[in-house]
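My structure is below; once you've seen it, I'll send some questions.
A protein chain is absent from this complex, but the other protein chains hold their places.
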Amino acid sequence: MHKLKAITALGASDLKVSTIGDMTLTEVTDRALASLSMRLGQDAEFAKRAKDILGIELPLPGVAEVGSPYSAFWIGPDSWMIDASYTSHQTLAADLKSAMQDTTSVVEQTDGWCRFDVTGASACDLFERLCNVDIRTMQAQTATRCAIHHIGCYLWCIEAGTRFAVLGPRSSAGSLYHAMEEAAQSIAAR
Amino acid sequence: MSRQINRLKGGLVDHGQNLNFTFDGKSYQGLAGDTLASALLANGVRLMGRSFKYHRPRGVLTAGSEEPNALVELRQGGRQEPNTRATVAELYEGLEAQSQNRWPSLQRDVMAVNDLFSNFLTAGFYYKTFMWPKAFWEKLYEPIIRRAAGLGSVSGEDDPDVYDKGFLHCDLLVIGAGPAGLSAALTAGRAGARVILADEDFALGGRLNSESFAISDMAGSAWAAQTVAELTSMDNVRLLPRTTVVGAFDHGIYGAVERIADHKPQPGTAEPRQIFWRIYSKRAVLCAGATERPIAFPNNDRPGIMMAGAVRSYANRWAATPHERVAVFTNNDDGHRTATDLMAKGVQVAAVIDTRADAPAIDGTECFAGAQVIDSKGRLGLETVTIRTAQGFTSDIICGALALSGGWNPNVHLTCHQRGRPQWSEALAAFVPGEPLPIGLSVAGAAAGALSTHGAMETGAARAVEALADLGIQATPGDLPQAEDAPVNLQPFWYVKDGKGRAWIDQQNDVTVKDVKLAHQENFVSVEHLKRYTTLGMATDQGKTSNMGGLAVMAEMTGKSIPETGTTIFRPPYTPVAMGTLAGRAVGKQFHPTRKTPSHKWATEQGAVFTEVGDWLRAQWYPQKGETHWRQSVDREVLATRNSVGVCDVTTLGKIDVQGADAAEFLNKIYSNGFAKLPVGKVRYGLMLREDGIAYDDGTAARFAEDHFVVTTTTANAVLVYRQMEFARQCLWPDLDVQLISTTEAWAQYAVAGPNSRKLLQKIVDAEFDISNDAFPFMACGEITVCGGCRARLFRISFSGELAYEIAVPTRYGDALIRALMEAGEEFDATPYGTEALGVMRIEKGHATGNEINGTTTALNLGLGRMVSKKKDCIGNTLSERDGLNEPDALRLVGLKPVNATQPVTAGGHLMNKDGPVDAAHDQGYVTSAAYSPNLGSSIGLGFLKNGADRIGEVIRLVNPLEGSETEVEVVSAHFVDPEGERLRA
Partner (left out) sequence: MIINHPLLGPRDAQEFTYLGDAAMIDRPDWQAENAAEAFHDYLYLRDNPAGEHRELWFHEQGDRSWLVVTRNTLTHEITNVELARDVARAQGRGR
């Protein structure tokens, strides 16, 4: 183990967790991410290898597929984000690349993103103040890109209505968290 | 404490709940359910404001958001808000209101002297009067006008409240909750559709709360309450009372302002004052009702002269009357209702003056058929009106209020927001919604010209059924309850021609019938010109009660019909919106998101001074103890780097991962220079052009594998270059096998520069990686590990011109890495440097940045002409060969050094020959960048000079005519430091 000590996207050694009203905002750092983009004309081989290594079908546009140890959500035409435990998959991108070989371009994305999970009965009220996603009809295991406080994020619905994950660019973690916290306080003040 | 002398029985106010409030410091009591206007009327207060131009005493005209006169300031300090319409200000305990536009008091206003000069202050007064002398405008006229203009005032303090924005989605948006809107919402709600019902009022029901008609066997207001209760119980229906839909935008998007806390003294902790909703609707029904219009007559603006429907609202809903004795002036049957309802409430009706010769009689009071009101009296409130009967006799009628009814105008406003033009209805003598309506919008009820209660409910339900059918949702209108269905019985009558004195059309902007006639005389006959010349309809009420009157007068003048004369187009917002509501949370430091670099925490601990670079915060310099001027810090950082080693966070540069079998081929197309032959493990500088041949951005591309590059962009252009690369990939060469993704955020990257940089890095790079000059030469790159196994990328590239590296680790370790670098660097006095020192060193080295790659310069100008390959296709190469971009004396990047070393070189200055005139015709170029070079001991600059490459050694002048300065400078190589590049390769 090397000597460098990680800090969170919010610049602390510990995770930020706050409960506001009936909502809990939790910073999540234990996720490894890698983008998977199919190379041109590799459709069959790509699909086969992806299924073999990931154990899940790569999802359609707007959809997330949850599995163990890998989950995935669609990020663009022929592109997906793969999610796994950071503790057990620190070299996720390299591992995927060696399995996918030349069928796929794989890029490490783990530290490109910060993640805040929101749980609670008022979660829909919260996202109604933050982004233009039709949050009340958002199904479990769907994911979409959206802008929160002008920050491009992925919004991943884990349980419809009550549990969501927000992935935002790591450098904007402070602004993103602030926007979510203020909106939550606003909801809680009703 | 004043008594509520004009309070009636009944209504929808709570007679058991008194609320205390003040107006201009005087204490009053109102009731829960009152507005400020209804409470003041109940207290016998008719005078509520002063007019804009002449400071005429004015009372409340209406009972809704169309109010032109009763504008007040609410609250104090940072919460003070001007121009609040008293008609929509909900009364709360402790409300403090001030009248506006008067001094020293509402009753005695010295500016009312303007009224005596009204013959001069007519339409176009400013245009005519302040024309000359020209010099007087800025110094004299404008300050005076600005001081006199405006109605209310603000405190100048920060608004302490917060405002939210939000996003809502629905199948059907129903705008307005009167009989039409309630029917539409009920029909759609029962069919299971997702419905949003928004109304600006705090009590839903619209006119049902103001009229005395029954619906089936219950009061209209009771039916409304029952319907609201049913809608509230439906999960698929969202009710938004106190919410004004202010704009109809493209494709079913509506803007709405919800007033969360305006009915309280102040918002609760963390509670937003208002929310600006962006509503995405699949379909919408506009049920915005109608606005009653006045009849203009001489001296028609005294407090107590009001709209008849408003008088009815005050009596029926708010149990208040403007006076114990009221007269009615009407041209239609609806005015008679006011008389009937007032009498039912025990208010004396002095007379009904009806312009129609065949006006129906009315029980309980006299109706003067074919009569007109030709004058009024009463200084601060109406005392008598003078009428001329059909027979030509004049007589005075004593009354403290006059209820005016000139007919109703459908509220077509939102139908115009997408350029729809209202069309004229002869039957109503009013404009009704015309084509094209905003996509997905239909109109029901009075807004569509269905002015009866039955008509409103029927059309509301019908429009909802149709809208839902479009969406594949089946709905049935259900059985409509019995409701009033009287036809509109009206004879158009716009203004009284008899009598003396001014007849006001636009009371908020003080525009009279005479002003409109004057505009016509002076040939401002187009409605849009009339509006701007007279300011008719340009006040905060946007002419809701006045536009039709102005139009009618103009039509008469031009001899055209009203529809031929035209109508002005309504634009958003429907009613005024506070700036804070539009700003939402994006205020102060939250105006835009802040991006922090991985070393931010550490840099803060070091006391770094930060600068904004786009959204990024970057360390600008790191002051040390004893340094009192930024230059001391920057000079020290530069010298320390050049003499030993410096460290700078360069994470902000854009990083784009480019992979695929055709990755090299792709880079060949987007960079002007070639990348196909770049070996794996090497980095190359690349210059991107725009398709027009102008330089676009520069950076490096590092090849990690045959099919894998990492491209860097400038911080400023990261987003634009990525966009351009995706365009090239998807639209220009769609069959190249290449995949792109940004990794800017994923890696913390530091420049480690200076003669000791290798020695420093060797202390933290793990031993199995040889980074000696032989093993890892200039422009090498590779994947390594540091600090005992942390994955890292190392690039041997240099922006400073020194032996230098850039090292990257996963961002979470960026904080630890800079601490490790500084610790390992202690023996070399390793120095962190900020963007200023970075800038000084790149100027010393002659490296271009955005100052030089500024959207007007070519590769040739930059001295990089040879980088543009002529052997391959790349963006911009064809047009870079245009003659105009390749003149023999084209601008070339040069270095500039003052002849007298104590003089500064200033960026932005222009270059002139040593002798000769200083003017644009003799311009030789300009200075793009300048800095003090601690290495050279003088100010230096980079600039573009005509034919500059051949003028090294020439002495020219750097001029700044704005500041009157002139400096002799010597043209030198742009590479002030290490022109041969020996340090880089050391």
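A and B label the chains in the order they appear, each numbered from 1.
To be clear about the criterion, contacts are C-beta pairs under 8 Å (C-beta built on N, C-alpha and C of every residue); 3 or more make two chains touch, one makes a residue touch a chain.
No experiment lies behind these values; they were computed from the predicted model shown.
Remark: the omitted chain is touched by one listed residue; of B:D158, B:E881, B:D950 or B:E968 this is B:E881.
Of the options A:S105, A:N132 or A:S175, the residue whose C-beta touches the omitted chain is A:N132. Not every partner is drawn; the one left out touches subunit A at residues 61-62, 74-77, 132, 144-147, 152. In the full complex, subunit B touches the omitted chain through residues 249-253, 280, 418, 436, 439, 662, 665, 691-692, 719, 723, 726-727, 730-736, 873, 877-879, 881-882.
Keep this in mind: only the chains that are shown with their structure count from here on.
For subunit B in complex with subunit A, the residues that touch the partner chain are 162, 164-169, 267-272, 275, 278, 280, 585-586, 590, 592-597, 600-601, 615-616, 651, 657, 659-662, 707-708, 735-737, 739, 741-748, 785-791, 809-813, 815-817, 820. Interface of subunit A with subunit B (complex): residues 1-9, 11, 29, 35, 37, 39-41, 79, 91, 102, 105, 107-113, 128-129, 131-134, 136-137, 149-151, 169-176, 178-179, 182-183, 185-186, 188-190.
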